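Remarks on the structure that follows.
Note that one protein chain is taken out, while the other chains of the complex remain in position.
Chain lettering (A and B) follows the sequence in which the chains are written, and residue indices restart at 1 in each chain.
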Amino acid sequence: MKKNLMEHIGEKSPYQDMTPGGIVYGGGNSTDVRTGDWRTVTPVFHPEKCTHCLLCFPVCPDSSIPTQDGKRLDFDYDHCKGCGICAAVCPLGAISFGEKEAEQ
Amino acid sequence: MAYNLKEWSQRPERFAPGHRMCAGCGSPITVRAVLRAVCPGDRAVVTSATSCLEVSSCIYPYTTWEDSFIHTAFENAAATCSGVEAAYQAMKKKGKLDQTYKFITFGGDGGTYDIGFQSLSGAMERGTDMVYVCYDNEAYMNTGIQRSSSTPKYADTTTTATGSRSDGKVQYKKDLTKIMAGHHIPYVAQTTFIGNLKDLHEKAEKAIYTPGPAFLNVLSPCPRGWRYETADIMKICKAAVDSCVWPLFEVIDGKWILNYQPRHKLPVEDYLRPQGRFRHLFLPGNEHLIAELQANVDARWEELLKLCGGN
Partner (left out) sequence: MSKRDRLSGNEAVAAAIRQIDPDVIAAFPITPSTEIPQYVSQFKAEGRLSTEFVTVESEHSAISACAGAQAAGVRAMTATSSAGFALMHEMLYVVASDRLPVVMAVVNRALTGPININNDHSDSMGSRDSGWLQLYSENAQEAYDNMLMAHRIAESPEVMLPVMVCQDGFITSHAVENILLEDDEAVKAFVGEYHPKDYLLNPARPVAFGPYGISAYYMELKKQQTEAMERSAAVIREVSRQYGHMTGRYYDLIEEYRMEDAQLAVICIGSSAGTGKAAVDELRGQGIQAGLLKIRAFRPFPGREIAAALARVKAVGIMDKADGFSGSGGPLGAEVRAALYQAKASVPAVNFIYGLGGRDVRVDDFYNIFGQLGDMADGAEAPMYRYIGVRE
């Protein structure tokens, strides 16, 4: 897990703790922001139906379909906003979207 | 080398999750695809104009960018990038930097077609070694869907409101890709999200790795502004391409190349119908407006076919 170089800064931090000019050190620390909390509909991955064509992973606006060695993994529910694009794009029905699922 | 999405999928993700763009936004799809084209060993400095992308991707104290990033203002992303690239040249010449960096600027159509046009033109004309990527969502979305010169004719926006006295935007969309081709830069391309993103990925790679200035215009639908079903973004892009509203082409060293000709050219209605911003065109009595749009699409398509000649 990559260290968030900015994690000591929050909305209660005194001005002395601010980084000069508001510079943000490091990259990609937005992973600490749980945009998955935005979701009202949750996609569900059915790996048994998936052939790993990978049509879904690049059209996820939120980089929430991680892949490994050319195969997709389960959703990153910390960040998935439930837009449904992946489900619409899947040719094999390996992603269901719109059923009443319990929040992960 | 044949396109292989699985191989592309193994490249590191350069645009982290946790940004605040709307669910279903087209912009991050563009960004992820373009950044994926940077070779894993190379680094990037990303510049962005003030835009949905910028305010959502870099909110203090967070950044979604794995690479270095700079935002300064709205109209000057290309100029800012120009300065970064000059610094790179200086450091390279002085032996202060071994690594390879690529310079990629993102702007919405507002920051590219309109307020940012001058600085884009300047940076391209000066031969800056960079890629400018316009994520074209056809209006000033960040401030609430106001018209830009990229907004299509008859689109309903908050500054081209439709009503009994107005059919929406009065002017046709400006052809920025053609204008950039007129800068005689080495690589210009128009693309969007189709299928396995071959078109977008390969064009991004060419743009990034062609020395000198390159320009990519990527149609990036906005579910809020265009008012279509959020999940249907890929259908919208496909309809845009198959109706020839948004042709896929490249201009490589001045040679126009058409990348895709639809086997069955869709009527423009098929593209307009799913979008709420064109809903008024389907009211009875407005058929002539659609006919007008069709005639324009056809004329522009013919023009493009001629430019691309036998290529």
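Following the convention adopted for this analysis, a residue touches a chain if its C-beta (ideal position, glycine included) is under 8 Å from a C-beta of that chain, and two chains touch if they have at least 3 such contacts.
These figures come from a predicted structure and were not determined experimentally.
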Given B:101, B:256 or B:301, the one touching the chain that is not displayed: B:101
Identified contact with the non-displayed chain, of B:65, B:132, B:256 or B:278: B:65
Selected residue (touches chain absent from view) among B:76, B:160 or B:230: B:76
Interface with the undisplayed chain - residues on chain B: 43, 45, 47, 54-55, 58-63, 65-73, 75-76, 79-91, 93-94, 97, 99, 101, 118-119, 121-123, 125-126
Contact set of chain A toward the excluded chain (per top definition): 5, 11, 13-16, 18, 20-27
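Operating definition for what follows: only the chains that are shown with their structure count from here on.
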Separation of chain A from chain B, taking each centre as the mean of its C-alpha atoms, in whole Å: 23
Contacting residues of chain B [partner chain A, same complex]: 5-10, 13, 15-29, 32-33, 36, 57-58, 60-69, 193, 195-197, 223, 230-235
Partner chain B, residues of chain A touching it in the complex: 6, 9-10, 19, 22, 24, 26-35, 38-39, 52-55, 57-64, 66-67, 69-70, 76, 78-79, 81-85, 87-89, 97
